[in-house]
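See below for the structure under consideration.
All protein chains of the complex are present and in place, except for one that has been dropped.
Chain nomenclature is as follows: A and B, assigned in order of appearance, with residue numbering initiated at 1 for each chain independently.
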Amino acid sequence: MQVPILKQGAYLIATVQSALTDEDLKQLRDTLVLSVSRVRARGVIVDVTALDVIDSFATRTLRDVAHMIRLRGAETVIVGIQPEVAFSMVKLGLTLEGIATSLDLEEGLAYLNRKGNGSDHGARTHR
Amino acid sequence: MGLALIADEVRVSIDGDADIVFARQKGRKLASQCGFPSTDLAVVATAISELARNIVRYAVRGEVILRLVDDNGKRGIEVVAADDGPGIPDIGLAMQDGYSTSGGLGLGLPGTRRLMDEFEITSDLGKGTTVTVRRWKR
Partner (left out) sequence: MANNQEFAQEFATITEARLETTGSRLRELVAHLRQQRAQLREEWARKITEAKLLTAMTKEEIFAEATSVYDNYVEALETGTYEALQAYARNLSERIIPRGVETHEVVGIVLLLRDVLARSLWAKYREDFNKLNRILDAYEPAANRIAGTVAVGFVQERERIIREQQEAIRELSTPVLQVRERLLILPIIGVIDPQRTRQLTEQLLRGIRTNRAKVVVLDITGVPYIDSPVANHLVQTVEAARLLGANVIVTGLSPEIAQTLVNIGVDLGKMNTVGDLQGGIEEAERLLGYKVVLTQEQTTRSSE
């Protein structure tokens, strides 16, 4: 299942459409990392609104994505985590520490814009 | 055990990671038939995902059995994840947060236990592991 990735200005937006298998997740990770380098993106938004489950593997992969993208000088924001999914994640003990999360695409873009302008409001970055 | 089966059970054979998604979707569907609210659906699906992944990661083959059960008027869903893999040498250790033999987040067993209301595990070295979890409707 391919995840469509759009370029919007200096940002890449990956919008997950449906449930992702482990293979899909790995593919998404690799594609994003390659794309960031190729287009010199400054920020990446991964929209997970359509994911009804984010388990330990998905969390680990998202963390890897953010880490690898940061090494290439760009910021990652995960947006659209559903309330039920967030609930399950914290119960499982999964945190997206070190990664910014926003409510939705709009908020995610606002965060990246602010980040780009030097201020640090908006999305939560977990230390 | 005194639990009555409400409908037919659903068996999902776990051979590859696509089956992980399939199993949890089946689980979600079954749980919604039982009338679980949306938060519980995500919780059940997540637990199934973790258990099914363990089968893929550590065993060659396995199976996830999904059942709707009734315990004297109390309704819920039961998930049995059984494999014939190598087994877990030290269950106590595996049930500790942060423990992992493969550098990942571990077997996710303590987390899975937090997600569900009941959790049982049996494992025989060389024979396999069976994890049974249940979540009841409030």
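The criterion applied here is as follows: contacts are C-beta pairs under 8 Å (C-beta built on N, C-alpha and C of every residue); 3 or more make two chains touch, one makes a residue touch a chain.
Everything quoted here is computed from the prediction, not taken from an experiment.
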In the full complex, displayed partners of the excluded chain: A, B
Omitted-chain contact residue, chosen from A:9, A:83 or A:98: A:83
Where the missing chain touches chain A, by residue: 79, 81, 83, 86-87, 89-91, 95-96, 101-103, 107, 121-124, 126-127
Hidden partner interface residues of chain B, rising order: 39, 72-73, 138
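Please note the rule applied: only the chains that are shown with their structure count from here on.
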Distance between chain centroids, defined by C-alpha means - chain A, chain B (Å): 28
Footprint of chain B on chain A - complex, ascending: 19-23, 52-57, 59-60, 82-85, 87-89, 91-94
Of all residues in chain B, those that touch chain A in their complex: 17-18, 20-21, 24-25, 28, 38-39, 41-43, 45-46, 49-50, 53, 56, 97, 104-105, 108, 110-112, 114-115
